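Please read the structure below before turning to the comments.
Excluded from the complex is one protein chain; the other protein chains are retained at their positions.
Labels run A, B, C, D and E following the written order; every chain starts at residue 1.
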Amino acid sequence: MPRTKGYAPADAMVSPRFSGIRTFMRLPHREELDGVDLAIVGVPFDTGATYRVGARFGPEAIRSGSALLRPYNPAQDIQIFEHLSIVDAGDLRVVPGYLPESVESIAAGAARFFESSVIPVFLGGDHTISWPLLRAAAATHGPLALVHFDSHSDLWDSYFGGKDTHGTPFRRALEEGAFDAAHSIQVGLRGPLYGPEDLALSRDQGLEMITGPELHERGVPWTLERIRERVAGRRVYLSFDIDFVDPAYAPGTGTPEVGGFTGAQCLQLLRGLADLDIAACDLVEVLPAYDPAGITALLAANLVYELVSLLAMRRKDDAARSARA
Amino acid sequence: MPRTKGYAPADAMVSPRFSGIRTFMRLPHREELDGVDLAIVGVPFDTGATYRVGARFGPEAIRSGSALLRPYNPAQDIQIFEHLSIVDAGDLRVVPGYLPESVESIAAGAARFFESSVIPVFLGGDHTISWPLLRAAAATHGPLALVHFDSHSDLWDSYFGGKDTHGTPFRRALEEGAFDAAHSIQVGLRGPLYGPEDLALSRDQGLEMITGPELHERGVPWTLERIRERVAGRRVYLSFDIDFVDPAYAPGTGTPEVGGFTGAQCLQLLRGLADLDIAACDLVEVLPAYDPAGITALLAANLVYELVSLLAMRRKDDAARSARA
Amino acid sequence: MPRTKGYAPADAMVSPRFSGIRTFMRLPHREELDGVDLAIVGVPFDTGATYRVGARFGPEAIRSGSALLRPYNPAQDIQIFEHLSIVDAGDLRVVPGYLPESVESIAAGAARFFESSVIPVFLGGDHTISWPLLRAAAATHGPLALVHFDSHSDLWDSYFGGKDTHGTPFRRALEEGAFDAAHSIQVGLRGPLYGPEDLALSRDQGLEMITGPELHERGVPWTLERIRERVAGRRVYLSFDIDFVDPAYAPGTGTPEVGGFTGAQCLQLLRGLADLDIAACDLVEVLPAYDPAGITALLAANLVYELVSLLAMRRKDDAARSARA
Amino acid sequence: MPRTKGYAPADAMVSPRFSGIRTFMRLPHREELDGVDLAIVGVPFDTGATYRVGARFGPEAIRSGSALLRPYNPAQDIQIFEHLSIVDAGDLRVVPGYLPESVESIAAGAARFFESSVIPVFLGGDHTISWPLLRAAAATHGPLALVHFDSHSDLWDSYFGGKDTHGTPFRRALEEGAFDAAHSIQVGLRGPLYGPEDLALSRDQGLEMITGPELHERGVPWTLERIRERVAGRRVYLSFDIDFVDPAYAPGTGTPEVGGFTGAQCLQLLRGLADLDIAACDLVEVLPAYDPAGITALLAANLVYELVSLLAMRRKDDAARSARA
Amino acid sequence: MPRTKGYAPADAMVSPRFSGIRTFMRLPHREELDGVDLAIVGVPFDTGATYRVGARFGPEAIRSGSALLRPYNPAQDIQIFEHLSIVDAGDLRVVPGYLPESVESIAAGAARFFESSVIPVFLGGDHTISWPLLRAAAATHGPLALVHFDSHSDLWDSYFGGKDTHGTPFRRALEEGAFDAAHSIQVGLRGPLYGPEDLALSRDQGLEMITGPELHERGVPWTLERIRERVAGRRVYLSFDIDFVDPAYAPGTGTPEVGGFTGAQCLQLLRGLADLDIAACDLVEVLPAYDPAGITALLAANLVYELVSLLAMRRKDDAARSARA
Partner (left out) sequence: MPRTKGYAPADAMVSPRFSGIRTFMRLPHREELDGVDLAIVGVPFDTGATYRVGARFGPEAIRSGSALLRPYNPAQDIQIFEHLSIVDAGDLRVVPGYLPESVESIAAGAARFFESSVIPVFLGGDHTISWPLLRAAAATHGPLALVHFDSHSDLWDSYFGGKDTHGTPFRRALEEGAFDAAHSIQVGLRGPLYGPEDLALSRDQGLEMITGPELHERGVPWTLERIRERVAGRRVYLSFDIDFVDPAYAPGTGTPEVGGFTGAQCLQLLRGLADLDIAACDLVEVLPAYDPAGITALLAANLVYELVSLLAMRRKDDAARSARA
């Protein structure tokens, strides 16, 4: 077990990875935030789902799928816990069946992480949660640049007359200025729509968009370059909807879209974002009831791991810069 | 294929039972109610669920599970379609994610069946739906006697501060006088509770209650006698929560309780209710995502079939009485 | 490992039960019948199925499910392989997609067991196979008394105009005199029918019938007595359709019927038939594709084991009688 | 909801996509063909299957998997229902267990679509159905050019002595001149064979062939070019066997072959066929019993959607041409 | 939420039962034992398994299945947390792949609970673990009376030459005097054996035995009486192997035996043991990989709940007695 900065996982060479309470990466479960740099936070809310439902069990599944993760990320050459003290802070309070109440409750619950300068990594939950999470982030950081991987823009105005579903969070967030559209980008959009106006939603709202077919055609390096340019050094909220991935790799989700991306492509994308200044992120729409082999949760846990690795790398660089200064 | 009175299933001797669009029992799908005695009606709503969720796919699964049903019920010696003209009327409109709106929408959608003197048999959906359905029934029939099979009383006042969940429908319905507690009975209640006051909920609200352990100990004939006495000839709304059944027989449900009843016991119970004057009924809480072998939906379809058989028997008796008169 | 008479399973104290090629009970796979008393024979045919299909994989699944079986049956106090030399003879040749050809091929393939005085225990396949198997048995033994556990009579005249499906085998067999209706009995019939005439099929054709509800009401000992009286000492062909069992215990079947029997009741029934003179038997309609937990195949393997135990007990009694004489 | 030409799906902004009877894309279920341009037609036949069986439930699963589809295809910029009036016409009559009778019945059932100038899109069923479907198409259109995506040539002469299995449909169709080999092409063939003569089957019978490894090596654009050249503007019957796709993307099929193609590649292939003059098409070999996560049916529904999009694009072009003329 | 004595579950009326880290019943996760009366302790060891393997994930599954449990047990009229302060103490250390090392490690890990007068309830793990757990119990309490529900005696001397498997724990424990055979009883034994000597194992070793068929025949009250007589007021170690239950109710286990008991019978048995003086208990052999619908883990969680209820009742009685004295 390597030297660690603060809170770190149980040692797998002593206690086997299948043992113990299922926190993310077998981290300590702590509500308190003193001495914590980064917190894993569940948001088991799915009342906003418009088709399949069950993402309330997403945090449990991702935690279970994370048991195999080890502290050193060789692809990034980073020993995570030398640079970050991390805990699993449990779940935010939600009110199942009540969208507006839950939006309030989630925003309130998320606030303390930002106020304590702890970077939160949220495990959804359906995509509705990004709205209150962006709101909470903006309260501390001001409107962030949004980097959004998804097969849907989630910018619809309403669904069945309702304004708060998982098809509308970024529209709601935009209306209240919770993120900065001018430096935001959506990646991977694809699948049937209601009409051509849906395709224009991103740009109509001032966001940049890279569709799924474009990403297939132009490739990952081009896409990374576009993201970097768009963000232009600003602080970022990164939101990853697991339906960005192809159903072969992530069947356990609410509105799967065929023609998506492989696990390896997702890793390559996230690993390419090392120079982003990420203030918070979420991974949403994992539905374990539709994931018989558990591969969706496993991939989700690994994607969260890559996000955590990015944050550790950034912290390491900051420390190196401070040391040099 | 026997002589039929009106709308009836496709002939399985001509078109195999696995073929065709999945309506209940392969009945005609018709929205119009002229010439219809009984309608199967889906209510794909599950926003009231407090634990597992996904009963919105219940109507689809029950319809699929009903393909094997044949028109003659030998246990009751009734040739159903000689006495009833039946259609599958599709699904009521619901607004996923919005409890009050859906309650209104379901009550409005159900009204037309009662107004047209068509007996509706509703396929849930979570148990929240019984509240608007009882309200719609009462608007035509006045408050009905409720016969309720379930492992939970669903009489809680609120859940997480919310008043409209699937744990509260009968409390809400009572408050608005939508059924007649004094002639109502709940059967099969069991499983852990929050406190002894929960156990008293039924009686506090004026309903009779037979717990699961009582039913195990006293048996089906005693229970049937108690139901008949309680109802005392009044018009009945029968509500069947599939979690009344043991999880071995019905794993696909939202809040399963062990120590339940077998499929054979359920059949025996429903078959024993031939003298009830049923005005409407529902079967709720089938969650196909938790039903890998499909046995929950199969059993649910068969229970609906027994309910339909009861109604055909009643219609046959009425016709015989009229003929004699 | 006990003393054995001839062919017997691999020793589980030496080679673990999960190892080795999947024959029934890990018996030797031998086509030759010299030195063999009893043979397990697969009949992977399912073209006669009228609803779900896939019983062609039934023999594979039952063999796999039999790995846990051990040689001594304590409920019957019989050390099976002291009295019987048993092999797994592989599968009969079938022609998928071709009913008449397969019926011929199965009858031809089954003949050699009867001709060699080897008792065959057949693993289906759909219930169509009982027709050619009865024909082959009758060629050696004359028409046998049929003891038939099922939720369907399988006595229909035709299905979709076809005469050879799994709903018709006993009608076809009767027409050619392949069993002796006057000493035959069907047990467990239940579920919706096309009309009251279906209920009369058994008796119209001269068989006795005990319905499912009757068995539930009267119990196992009464049923066993009825079977014994009906058979009246004659040689028996025993056919067991796994849909006799309740779907909770046997979900993996083609036309499941709710309200069936438990595994324990099945064991009690078969164990009660020790005085029958069984010439051959089959266990049919196991569909592994609908058996996610494998419990159907496990139960089927155990029911075959009980049948084999009955045959061993008979052989032991015969030997004792010979010794005394 | 956009302006529509005739029959179109239920409006998902009003009734949620999980509600209602499961027709394809939630289209009206109509047997009558007046006012219809294109019909979705199930062919639930699987008696021709030589290995796994159960494609009789394919149409049900594809319909269920199609619920998420929306009317506008952004990859092709086509608003489908502005150009085509589409219904779900239910299933053709089949006779399970009887190959020759079913071939006749399917051909007869398919004829009326061609005779009414309605473009049929067939949902299988096993691949046997392409034979009668090609026959019916030829009766109206003359022998069509066949574009065939599959991992098997399905050109064997016989199987187990039988001539009508899902391994032989195109051989049978060729023998009766039901398609035009000289302008036909098979794409994606791969996997173990009986001998080198199998590899030559396509060319021996006068068809062109692109093997799976060739497609992997040369890519989609080259393949599209080859298809276009081969077809040379003729009317086309397009047949898509889901086992063309890799088992990771389409596990639910009867004779899966590893080393196949991704969902994204399938979309790219079908989207590239916009200039084909398609008279009819089928998508076959979806077996839901082997599709625990439902991704096979989801992909199949999307592939059908792409085929329908091609037909809408063609209709739009024709209309534009007419308008210009 | 009722008044509680000490550590108790999260309040389900505030935080929904699907939220939070998966400890047993959503109890606090604490390693420290001050202020604790009873601890739930996982023992994720399965190297002793002789057939299916995977019980190392049993504790995770049982914890997940326990989320629905509520604090008041109406069948026993006990408000658990008024009488007991309970924590989830996590898992004991095990060494997968190493039987002797794990036996030592488990015994050592269990010791501190007994030494601290905390009643431990262990979640297995395969049945091997009962051996070191009995050893640890005996070190504090002296040899306990064993009440053992199982379909196997687990008294074999060795398996494949190995002495430490899940078929041998009670033999090993007996050899070192870790429990008191003269007041011990095994209940539910059934299934095929190697020979009649296996049937005699229990009595040869001085234990009493009630076979599965006996329990079926004589019923639960008779069995309870026999247990009480045998135990005769001594301190008890209760061990419950989930394969005591029928595979329909508990498919997810390592060596399932058909012909078992229902969930309701298990509840009735455990609820009938209120006067036992239980010093420790275990529930073993839950294998989630074979439990697709999760009903095994759900039942296991409920059986643990009944054991905890018994302990709360005993504590309440003791307190009442003290108060009266």
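Everything that follows uses one rule, which is that a contact is a pair of C-beta atoms (placed from the backbone, for glycine too) under 8 Å apart; a residue touches a chain by one contact, two chains touch by 3 or more.
Source: prediction; values computed, not measured.
Undergrad: Return the single residue from A:Gly42, A:Pro71 or A:Gly167 that touches the missing chain.
TA: Spelled out, the listed residue whose C-beta touches the missing chain is A:Pro71.
Undergrad: Please identify which residue in E:Ala8, E:Ile21 or E:Ala49 touches the non-displayed chain.
TA: Within the whole complex, the residue contacting the unshown chain is E:Ala49.
Undergrad: Can you tell me which of E:Ser130, E:Ser151 or E:Thr165 touches the chain that was removed from the display?
TA: From the options E:Ser130, E:Ser151 or E:Thr165, the contact with the absent chain belongs to E:Thr165.
Undergrad: I need the residue numbers on subunit D that touch the omitted chain, in ascending order.
TA: Interface residues of subunit D facing the absent chain: 50-52, 159-160, 190-196, 198-199, 211, 213, 216, 246-248, 251-252, 255-256, 258-260, 262, 290-293.
Undergrad: Residue by residue, what part of subunit E touches the chain that was omitted?
TA: Counting only subunit E, the missing chain is touched by 46-50, 52-54, 56-57, 95-99, 101, 159-162, 164-165, 289-290, 292.
Undergrad: Just the residue numbers, please: which parts of subunit C touch the chain that's not shown?
TA: Interface residues of subunit C facing the absent chain: 14-16, 18-23, 29, 42, 44, 56-57, 59-60, 63-64, 88, 90-91, 93-94, 96, 292.
FYI, only the chains that are shown with their structure count from here on.
Undergrad: Measure off the straight-line distance from the CA centroid of subunit B to the CA centroid of subunit E, and report it in whole Å.
TA: 38
Undergrad: Between subunit D and subunit E, tell me the centre distance in angstrom, where each centre is the average of that chain's C-alpha atoms.
TA: Their C-alpha centroids are separated by 56 Å.
Undergrad: At which residue positions does subunit D touch at least two other chains?
TA: Only 14, 16, 18, 56-57, 95-96, 292 qualify.
Undergrad: With chains as vertices joined when they touch, what's the shape: line, ring, star, complete or other?
TA: other
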